[in-house]
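With one protein chain removed, the remaining protein chains of the complex are shown where they sit.
Just so it is clear, A, B and C label the chains in written order, and each chain counts residues from 1 on its own.
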Amino acid sequence: MNPYLALLMSFGLCALVATIMVCASWVLGPKNPTKTKLEIFETGNPPLGSLRGVRFPIKFYLTAILFVVFDIEVVFMYPWAVVFRQLGWAGLAEMAVFVAVLAVGLAYVWRVGALEWE
Amino acid sequence: MEVLFTFGKVVFAFLIVLQLTLILLWVERKGSALIQDRVGANRANIFGGVLPFNLGIVNTWMADPLKLFHKEDIVPEAADQFLHWFAPWIAILPLFVTFAVIPFGDVLVAGGYTINLQAAELDLGILYILAMLSLAVYGVVVGGWASNSRYSFLGGVRGTAQMISYEIPMGLALVSVVLTYGTIDFQQIARDQGELMFGILPAWGVFYQPIALVVLFIAGMAESKRVPFDLPEAESELVAGFYTEYSGSKQSVFMMADFVEVAIVAALVTTLFFGGWQVPYLYRDGFQFPGGFDIALPSLLVTVLQVASFLVKLFLFCWLQILVRWSLPRLRYDQLMELGWKRLLPLALINVAVTAVMVLLLDGRTIP
Amino acid sequence: MTLFWILAFLTVPAALTVVLHRNPVYSALALVFTLFQVAIMFVALEAYLIAFLQVIIYAGAILVLILFAIMLLSLEPEEPSPERSTMRAWGWGVAALLMLELGAVASMEHGASPAQAGPKDFGSVTSVATELFSTHLLPFELTSILLLVALVGAVVLARRRS
Partner (left out) sequence: MDTPVEYYLVLAAILFGIGALGVLIRRNVIVILMSIELMLNAVNVTFVAFARQQWSVDGQVIVFFVMTVAAAEVAVGLAIVLMSFAQRKTINADEINLLRW
C-alpha cells in the first residue's frame, strides 16, 4: 500500500473535519452583528484604525533569519544521520566542518547582541 | 480490501487525536481545579445520582463543544474576510494529519491479513512531522495579520518568533535520535526499542538519549504556546494574542490546535523515547521475562495490550504537560528567547556531537 | 497522468496569483500553496526526501521570513499606476515569449529513459545522502560558508537601521 495514498486520505478527512469545525459557528450560531461588535477590540477604547505604521523591533526579523539558516543546517543533518554508520569518522569530520562554520555565525550573532532581548 | 484497512487506520489515528483533545480539555479543567483546590466543571451532571461527586465529563465532552459551535461568529469589519476564516483552518489542518505516521501498534494478524498498525507506513516519518509542524506557524501568522488588530498583530509576531526559535532545538533533538537508531521511520524506531539492554532493561530511547528527551519536551511545550510559554496569547498583556478577534468555533479551533500540539509532543516522546507501543518483555507470542519465565498469549491479545500501552503512555505525557502548565509561571520574553537560542540550541548541538562520537566508538565496524 | 493534470491545474493559477495579486500577503500564501504543489510533484517524480525538504525549507522557513518582512513593513496593497502600463505590456510580451521558447525546448523529445525501472531505493534518504556526502562533498561544505555569509550580511544590514 502506497503510504502517500494514506496521507492523501488523512489530508482529505482532516480537511473535511477542519472545515466543518471552522464553519460550525457560522452555520449554527446566531447572526446579530452590531456596530460595536464588529469593531476591533482595543480594551474598550475606540480603535486607532489601520495597522499602517505599527512597527515591531527588527529583532524579530533577525530571529527569522537565524531560524532559516539553522533550519537548513538541521535539515542537512537528517540524511547525514541516516547514513552516518556507513560514513564513519569521515562523515563526522564532514559534518563537524559544516557545523563549525555555522557555529561561527552563531557566535557572531551572539557577540553583536542580536540574541539579547530587553 | 487493503484500501479499506488503510482508511480504517487513518480514521482510527484521527479519532485518537479528536478524542484525546476532548479528554485533555476535561483533564485541564478538572485537573487545574484539583491543583487550585476548586470544584471545576460541574454542570450537565447526568450521573449526579450515581456518583458521590460530579466529574463534569459530560460538561466538557459534549456540552462545551456544542455550546461553542452555537456561538455567534463575529468577523470584525476591518478584518480580511477570507484570511480571517482561513487562519484557524490552516492552524489545525497540519496538526491533525501528523498522527497518520505515528505507529500505535505492531502488527495485527487476523483472518489471513497482516496489518501494520500505522496509518501511513511512511519511511520518512520524522521529516513528515517536522514539515507539518513547520506549516503550523501559518495559523499564527495569518491569524495575527488577518484580524487587523494591534493585540492580534503583536501576538502573531511574538508567536511566530517563538515557534520558529524552538523548532531548531526540536529538530536537533530529533537528529540525535535518528543518529542513535539510524532510521527516520517511526515504526522501525519503535521496533528497535523492543530489545533489551543488559538482558533486563528495555532498550527505550530515554536510556540512550536523556538530553534529547529533555530538549524535545521543552521545545515541544514551547511550540504548543501554553503556559509557561504562552507569551503569544498572554491574557494579562495581549488579551488573547493572535486570536483576540475570534469567537465561536473558530476560536475553539485555535484552542484545540494547542491541545493537538500537546498530543503530538506526547506522541513523539512516547514513540521515540518510551518504546511507542512496546510493553516491556512482551513479544509477538507473549511475555518472556528475563528469569526464563514465559507466558504465551494469543496474538490478538498482544496487539490489544500494545495499543493500550501506547494510549496509556500518550495520555501520561499529555497529563505531564498539563501538570507543568498549571505549576509554572510565564517566562519573560527575553528569558524565552535566551532559553531557546542560548541554552537549548547549544545543548542540542553538543548532544548531537556526543551521540555521533559514541555511535562510532560503540559501533566497532567503521573505525579505521 | 491524472495526478499530473490535477497538479498542473492547481499550480498554474496559484503561481499567477503570486505574481498578480495586489496584496503581498495573498501573494505569499499563494506561493506557499504553489510550493506545496511542487512538493507533491516531487513525490510523483519519486524524489521523496526532496519533497519533504521542500516543505520544511521553503514553506516552513523561507516563506515565514518573507511574511515577517511584509508584516514588518505593514504593507498595503499597491495601486496600479497608469504610467507603467506600457512597461506592463512589455513585461507580458517578454514573459510570454520566454514561456513559449522554454516550452518549445522542453516539449522536444528528450530520449527515452535508460531503464524502465530504476534502482529500488531511488530517491530514498540513503541514496541521496550517500551521493551528497561523497560526490558532492565540496559544494556541501561551501554551502555552510554561503549560509554564514548570508547570516552575517543580513545581520549587519538589518542592524544598521537601528
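Following the convention adopted for this analysis, a residue touches a chain if its C-beta (ideal position, glycine included) is under 8 Å from a C-beta of that chain, and two chains touch if they have at least 3 such contacts.
Everything numeric here is computed off the predicted structure, so don't read it as measured data.
Colleague: Omitted chain: which shown chains does it touch?
Modeller: When the full complex is considered, the omitted chain touches A, C.
Colleague: Could you pull out which residues of chain A are in touch with the chain that's been left out?
Modeller: Residues of chain A in contact with the hidden chain: 58, 61, 65, 68-69, 72, 76.
Colleague: Pick out the residues on chain C that sit against the missing chain.
Modeller: Given the touch definition above, chain C has residues 1, 3-4, 7-8, 11-12, 15-16, 18-20, 24, 27-28, 31, 34-35, 38, 41-42, 44-47, 49-50, 53-54, 57-58, 61-62, 65-66, 69-70, 72-73, 75, 78, 81, 84, 87-88, 90-92, 94-96, 98-99, 102-103, 105-110, 113-115, 118-119, 122-123, 127-128, 131-132, 135-136, 139, 143, 146-147, 149-151, 153-155, 157-158, 160-161 touching the missing chain.
Keep in mind that, in the parts below, only the chains that are shown with their structure count from here on.
Colleague: By raw count of C-beta pairs in contact, what's the busiest chain pair here?
Modeller: Per-pair contact counts point to A-B as the maximum.
Colleague: Would you kindly tell me how far, in whole Å, the mean C-alpha position of chain C lies from that of chain B?
Modeller: 30
Colleague: Find every residue in chain C that makes contact with two or more other chains and list them.
Modeller: Correct list: 49, 53, 56, 60-61, 64, 68, 71, 125.
Colleague: List, in ascending order, every residue of chain B touching at least 2 other chains.
Modeller: 123, 127-128, 134, 153, 157, 160, 164, 167, 184
Colleague: Using the touch rule from the top, collect the residues of chain C that touch chain A in their complex.
Modeller: 43, 49, 53, 56-57, 60-62, 64-65, 68-69, 71-72, 74, 76, 125-126, 128-130, 132-133, 137, 140-141, 143-145, 147-148, 150-152, 154-155, 158-159, 161-162
Colleague: Within their complex, state which residues of chain B touch chain A.
Modeller: 2-3, 5-7, 9-11, 13-14, 18, 68-79, 85, 88-89, 92-93, 96-97, 100, 119-123, 126-128, 134, 147-151, 153-154, 157, 160-161, 164-165, 167-168, 171-172, 175-176, 178-179, 182-184, 239, 244-245, 247-250, 252-253, 256, 333-334, 337-338, 341-342, 345, 349, 352-353, 356-357, 359-360, 363, 365-368
Colleague: Report the residues of chain B in contact with chain C in the complex, numbered from low to high.
Modeller: 80, 83, 86, 123-124, 127-128, 130-131, 134-135, 137-138, 141-142, 144-145, 153, 156-157, 160, 164, 167, 184
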